[in-house]
Structures are given as structure tokens and as C-alpha cells.
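Working notes, beginning with the structure itself.
A protein chain is absent from this complex, but the other protein chains hold their places.
Now for chain A:
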Amino acid sequence: MKLWTTLTEPILRQNPVTLQILGICSALAVTTTLAAAITMSLCLTAVLVAASGIISTIRKHLPSSIRLIVQIIIVASLVIVVDQILQAFFFEMSQRLSVYVSLIATNCVVLGRTESFALHNKPLSSMTDALGNGLGYSLILIIIGSVRELFGHGTLLGYSVLPTVEQGGWFEPLPLMLLAPSAFFLLGGLVWLIRSLMPKQVETPEHKLVPAEEVPG
């Protein structure tokens, strides 16, 4: 039961992207097509789960002073493995994702989870938490990726959904959707939507407006 909560909590209620605003660099960069977004999500989830498992297993032997170095080394090795697998079996996709797979090593979601959770918990719950965070990250990437591909190209996973004008249909693609700013707008809109559905996630305002001054009569 507790494992189930650990798994589902980060998907929507504690989502790493929309609540903690972590890992948005890759969320903006690789979501131009749905296929790239899904590949990136899979890579990140795999690295996150494996890294959490390994770090949690050795957590009692890790001197606190060098723990960050060790974590980075473990994460980076896993990233290299994933990158090599992509290059070996999905060469075209690895070309399209370019440096962003290697940049998983610097993704704040990964280090954030290993540092704050895996260092203090048993391997099984650490890996569950990692999987939940990976799924939460994937959910956002897939939502943004599908919207951008649908309105930017009129396709989903390469299949034509909205027939574009060039193919004799009616839909005029929005080139803006393929540029990075649109991912910012979509992410902002998504955060807004989630926070208005779950007002608990709203941050406390830093400033408050002073009521208008009364003029003495």
C-alpha cells in the first residue's frame, strides 16, 4: 500500500516537472515530436530507476563528503549505456535526440531523486519512487509532445491525424509549435491547469497588494 502511494504520488500530485519545475530543459528541447518525447521518457525512466536502485544499495557505504561525485559517476555511466544502446539499435532516433540523451546525466530530476530519496531509503521503495517520478516526467513530456506534433505537423507518431493544406486537407500547421517558446507556453498552461484543478499546489504569493490609500477628507 505504501509502495503504491510512493509510485502514484509523483505522477500528478508531486509531479517533478509541473510542481517542482525540474528537468524542463529536456522537456522543452525534445518534445517537437511524440516519438522523440517517448524515447526520451523511456531513457530517463530507465536511468532513474537503475541509478536509484544502485545508489540505494550502497547508501550505507557512501561517505557523505563524496556522495555527489559517486552519484554523478553512477548516473553518467548509466547514461552512457543507454546512449550506446540507442546508437546501436535506434540510430536515427539517437541522431534526432542528439545531446539530450547524454544530458540526462545533468537532469535535475535524476540527481534530485537520488539525493533526496534513494540515499535515505531501501532499494525497493527507492526504485518505486524513481519509477513514479519517471512516469510523472514521461506524462508531461508525452502530453506536450503530442500537442506540439499534432498542431505543428498535423500528425501523431508520424501518422496523419489532421490533414494539412499541403496534402489537400484543411489544417494549416502552426510553425510556432515547433519552436522552443511554444513548449514554454504549453508547459505554463499545463501548470496553470493542474494548479487550478488542485489548488493545494499553488505557491504562496511573495507579494501582496496594499489596498488603495484612503484620502483623508
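Please note the rule applied: contacts are C-beta pairs under 8 Å (C-beta built on N, C-alpha and C of every residue); 3 or more make two chains touch, one makes a residue touch a chain; residues count from 1.
In this section, contacts and distances are computed from a predicted model.
K.L.:
Can you match the unshown chain of the complex to its UniProt protein name from these: "Phosphoribosylformylglycinamidine synthase subunit PurQ", "aldehyde dehydrogenase (NAD(+))", "Spore gernimation protein" or "RnfABCDGE type electron transport complex subunit D"?
P.N.:
Per the UniProt record, the undisplayed chain of the complex is "RnfABCDGE type electron transport complex subunit D".
K.L.:
Looking at the full complex, which residue from A:21, A:124, A:179 or A:198 touches the chain that isn't shown here?
P.N.:
In the complete complex, the chain left out is touched by residue A:179.
K.L.:
For chain A, enumerate the residues touching the unshown chain of the complex.
P.N.:
Touch set of chain A with respect to the missing chain: 172, 174-176, 179, 181, 185, 188, 192, 212, 215.
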